[in-house]
Structures are given as C-alpha cells and as structure tokens.
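Note that this complex is displayed minus one protein chain, with the remaining chains in position.
Which chain is which? They are A and B, in the order written, and residues in each are numbered from 1.
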Amino acid sequence: MLDARVWLVWVLTTLVAASSARNPLYTVLLVLVTTVVGMVCASDDGPVGGPRAILSPLRFATIALPLSALFNALTVHVGDTVLFRLPGWLPLLSGPVTLEAFVFGAQNGLVLTVIFAGFAVFNQVTPLRDLVSLTPRAFHEAGVIISIALTFVPQTIRSLNRIRQAQAVRGYRMRGLRDWPPIVVPLLISGLERSMGLAEAMVARGYGAISDQVQSLRTSAGLVVGLLTLLGGWLTFLFRPAWREVGVGLMIGGGALIVAILWLAGRAVRHTVYRSRRWTVRDTLAIVGCGLTLAAVVLPSPLGRGTLYYSPYPRLTLPVFDPLVGLGLLGLLMPAVMITDKRGNK
Amino acid sequence: MRRIVSGMIYGLSGAVGVLAFLYPFFVPATAETARWVAHGQNAPLITAALVGLAVLALTIELQGQAISAKMVAMLGVLISITSVLRFIEVAIPMPGGFSPVFAPVILAGYVFGSRFGFLMGAFTLLVSGLITGGVGPWLPYQMFTAGWAGLTAGWISGGMEWLVHLMGRSGPHRSLRPDIAVLCVFGFVWGLLYGAIINVWFWPFAMGPAEQTWSPGIGLGETLARYGTFYLVTSLEWDMARAVGNGALILLLGAPVVRALTRFRRRFHFEVHADA
Partner (left out) sequence: MIHLDHLTYTYPGSSEPALSNVTLDIAEGEFVLVVGPSGAGKSTLLRCINGLAPHFTGGTVRGRISVAGHDSVVEGPQSLSRIVGFVFQDPEAQFVLDRVEDEIAFALENGAVPPAEMRVRVEEVLHLLDLAPLRDRPLETLSGGEKQRVAIAAALAFRPRVLVLDEPTSQLDPQSAEDVLNALTRLNTDLGLTIVLAEHRLERVLPHADRLVYLSGEISGEDGGVLSGPPRQVLRQIDLTPPLVTLGKALGWEPLPLTVKEGRAFARRVEPGAAEQSLCRSRLGDGADPLLCVERLSFAYNGASTLSDVSLTVRAGELVALMGRNGSGKTTLLKCIVGLLRPCQGEVTLAGKPLIGQETARICRQVGYLPQEPDDLLFADTVAEELSVTLRYHGLEDQPPLPPTQLLERLGLEGVMAVYPRDLSVGQRQRVALGAVTVTHPRLLVLDEPTRGLDYHAKQALVRLLREWQAEGAGVLLVTHDVELAAQAADRVVILSQGEVIAKDAPEVLTVSPLFAPQVARLFPGQEWLVVEDALSALGKAIPDDENIEVRARLSRHQGIGCPGSAADSSSRRIIADRSTSAAQDPNPPGA
C-alpha cells in the first residue's frame, strides 16, 4: 500500500517523537496514534510473511510499565510526596519511596511502549521483501546474502524436520542439550552442500561480475576520516559542554561523510531493479504527516517548547497540554488516513 | 597500508561501541547546563545512530572487498540455518534466555576468519529480526555485538596458532581441543557482554533524561551501582543462561562443526591450471 521507505520514515519519526516529547499526555497520545495506525494498516493485507510479531505492544506495556515504575521508585529517592520509607540497611534501595518517582518511572515505561509499538507496526505492515529492498545499493551483496537467507528459511525448516526423523529412525532420542550435535551438524553440512550448489548456479547465471573489483583504498581512508570525526564530535559533545555545538557539527559531518561514501560506493555497483515501486501521492502525503510531527517536537516553538517536558519532581503537578504539539503528533496518523482513503475509493 | 587502514576502521568502530556502552555513566557527571537539556533527551537516539553508522562503516569496509559467489551463498545459507535455530522450537529443552545464535557465529568466525565472522554475526541478527518481526532500535546494538563476536573469533585461530607455535607443538594435525576450550570461554564472555550491550538501547529510556534523575552528589560510582542493580534485576539471569549455553554449545558442537567447516573452507582455495 505505502512504500517501505515511507514506513521507515514513519517509524523513525515515532522514535524521535517518543523520546523528545516527554510529557505523559503526549506519550499517551502517541500510544493511541500507533495503536490506530497498527489496527488500520495491519488488517489491510493480514500478517505479511513468516512468524512475525512475537510480542504484542499491549503485553509489552504490561511488563514494561510496572517494572519501570517500580525500579525508578525504588532507586530514586527524590520528590516530596513520600509514600513510605525503606529501612536503612539496603544499599541503593533504602530511603524514601515517593509518588513522583513512581510516576516518572511509569512515564518512562510508557515511552518504551510507544517505541515498541511503533516498531511492531513497522514490522507488521512492511512485507519482508520490501524491507530487503531497502538495503542501500552499495550493500548489494549484503542484500543478496539476506535474500538467500530468507529464501532458505523454509527449506531449512523442512531439512531440520527431515533430519530429526532420519535420526529418529536410527534409534536416536532427543533428551537434552547434549543431543544437539546429531541434529545441528547434519543440518549444517547439508546446508553447506546446498550453498555450494547455489553458488555454482549463481556463477552459471553470471553472478559475481559486479563484485570482482577490490575496494579502493580511498574509500577505506574516507571511512577512517568519517569515523574519526564522528567519534571526536561525540567525545566533544559529551565531555566539553562548552563546545557542544562543535561536537554536534562534527558528528553530523562524520555521519554525512560515511553516508556519502555509501552513496558513492553504491554508484559503482552496476545493477538494475526489476520490480520498482512507483512513488505515489499517498506516499508523499504520509511523509508530509511525519514532517509535521517532527516539526512539532524538534523545532523550537514558543508555545510547544515548555510543554514537551514534564517533570513530576519535586512535587507532582498536572502536565500541560499544548494543542499545537498535539496536532503535530497527529501527523503520524497519516498512513492510516491514506489507507482508509484508498479503501474508500475501492 | 591497506591493513593499517582496515585496522583503524575496526578500532574506531569498536571504540564507538565501547563509548555507546559507557556513556550513560558519564553523562550525569557532565550534564550541567540547562540549555542542553533538550539534547540530553535525545542522547539515546544519538547513540543508536552512532552505533548504526559504526556498523555501516565496518560493513562497507568488509563487504566492499570482492566477495565470491561461494562466500555469498555460504553466508546466506549459514545465516538462514542460524536464524532458524534461533526461533524454531526444536523440541530440544533449553534454558530461558539461551540463544543458539552465538555458537555458529563464533565457530564460523574462527574457521573462516574475521570478515566472514563479522558479516555472519551482524546479518544473522538482522535476518532473524526480519523474520520474527524483531526490527527495532535495539537492532544496531545486536548487529554490532554479534558482528564483533564473530570478528574477534577470527582472531582466535591466528592467536592459537601462534601460541601453539610458541610452545613448539604446531603441526598439520595438532589437536583442536585447546582451541575449543578457548572458544568456550570466549562464547561465555560474549554471552554476558551481549546482554550488557543490548541493555543500552533501553536503559537510557527507562532511566529517563539523565538530568532529571541526577541530583547533586550522585557521581559515576552511584550511576554504575544503579546500572548494576538494573542489570541484576532485568537481565543477569538471562545473560547467565546465554553465556553458559554458549559455552556448552561450543563444547558440544565445536569439534564436529569446525571439522565440517574446515572441509568446506578448502573449496574456497584452489588453483586453475590451463596447459596449452
């Protein structure tokens, strides 16, 4: 329905929004938004490929929320509303246990839930193949490796079952960890044998012609410079508070250099794509939605700035809700709108 | 020259990882200016991005050098097998937290070298993440850690060779046993390290912005203590199971798997003669 790249942008925006808007009202809004998008979009094609989505966001919340609240309450002894005191002989844990710390912990758990839910939606709505096609051009081989790995999964599962049966008919009984080798070793050997056959088939079909050039030293040297800049920028950022702007600049520069090298390396790869998806207006609109959200949480706005952060310390107060920021966060609903719209047209 | 540059890339991307792991312990002590509160919030994101870039740089370096079809196919199939082992219910009893991913990655890195080990480690986690729907902000950390486990495993074979040579016991048919023993310990250590590094993805989130939990008087020691407690509570049990499982699996599978892989390694190296 929507391009995999759109979903990637969407999930990254969710991540940024969740960690920037540390206000329980906004966080709750984000939980709602991700849930709605998940419900609307996932039901579209049903689950896409493979045994995916292991843990539902709801279950994650029931674990993360109490755990995070409890942990924060027990280890942070700040705040005015003291619920009770832990006796003095426990290291770290002893001290006053406050309502504020509880609330703060719960809020952190909620943020984790938003992030988890965002990625759960992402995993659910993007087909595996589209995800693989997101691999940068320079990682062409990596993409092929991943494709092969995914293609061989069903075969490997079948092979595993056959080997288990074959060993059982030889009198083998599975009892514990000790009985792994008779299953894993044949699986490995038959897999390796197959990989040789596959390699032969790939060579016979002309594969390999594009990767025979050895990487230039210039590329590697560029990577070294990029990494050095990145690391230097980060260290500056962390340890030289006065020069933080410089640090950020260096980090951005280093990152850009690495990405540029990636792009340049990609240009050297001779390769075309058979199944290219056309970018639609819907994709653009969904991206615009994400842009709104980003603007709301990142750009300094006179109104929103103050309400983005909420601290329960030292005494619990009600968080402030800014409608503009709230509206911006709703931009993340765009994919759901696009898909309902498309269904309506049908 | 080539080697030095490659080595520097390894070293720098490793340093990024180490820093990513350690920075939460420093941040409270340095966060002073309220002006930067906003960026303190985004610290975990920055870390994830940096670790991602480090993985990216290392992957460009490692896969950019010519990869033969054999290596591509073999990597693909090995990754497939390892990720299947990870998620399938094999009807083999295993303790919670135990994951059979590391033993194959470490053994493959040991036999086929650092480059193969890194690619296999990093991509195994990526592929199994894709299959099980486990893509998330933790993925860069997972890829980084598993990749480095495979990468460093590649050093062991050289190291052991050198050690054995030093002791005067080298030869074409030397026993594999000391190597397997070392790999066992190695697997154990990486099992623990993995857990500790992966926690970094959510620890800063769970802790909240550093400035808000930080109150005057809390120094590096206290932060470490908090992380220690956190680690004990959330993951030590799992990490222990993983570490012990890794060691046990390498002990059990090590010798036969290394033999099988070595047999295949020979097919990578051959010569073509064309007589006129």
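Heads up, the rule we're going with is that contacts are C-beta pairs under 8 Å (C-beta built on N, C-alpha and C of every residue); 3 or more make two chains touch, one makes a residue touch a chain.
Just so you know, these numbers come straight off a predicted model, no measurement behind them.
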Contact partner of the left-out chain, one of A:Ile63, A:Leu83 or A:Ala201: A:Ala201
Selected residue (touches chain absent from view) among A:Ser20, A:Ser190, A:Thr236 or A:Thr307: A:Ser190
Chain not shown: contacting residue from A:Ala117, A:Val144, A:Leu262 or A:Ala336: A:Val144
Contact set of chain A toward the excluded chain (per top definition): 129, 144, 147-148, 150-151, 154-155, 159, 162-163, 165-173, 182, 185-186, 189-190, 193-194, 197-210, 270-276
Footprint left on chain B by the chain that the document does not show: 259, 263, 270-275
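As a working rule, only the chains that are shown with their structure count from here on.
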Intercentroid distance (Cα basis), chain B paired with chain A, Å: 18
Chain B - residues contacting chain A, complex: 1-2, 5-6, 8-9, 12-13, 15-16, 19, 23, 26-27, 30-33, 36-39, 41-42, 44-46, 49-50, 53-54, 56-57, 59-61, 63-70, 72-81, 83-85, 87-88, 90-94, 100, 104, 119, 123, 126-127, 130-137, 202, 205-209, 212-213, 215, 222, 225-226, 229-230, 233-234, 245, 248-249, 252-253, 256-257, 260-261, 264, 267
Residue numbers on chain A that touch chain B, as the complex places them: 15-16, 19-20, 22, 50-54, 67-68, 71-72, 75-76, 78, 91-93, 104-105, 107-109, 111-112, 115-116, 119-120, 122-124, 128, 131-132, 138-139, 141-142, 144-153, 155-157, 160, 164, 174, 176-181, 183-185, 187-189, 191-192, 194-196, 198-199, 202-203, 207-208, 211-215, 217, 219-221, 223-224, 226-228, 230-231, 234-235, 237-239, 241, 244, 248, 251, 254-255, 258-259, 261-262, 265, 309, 311, 313
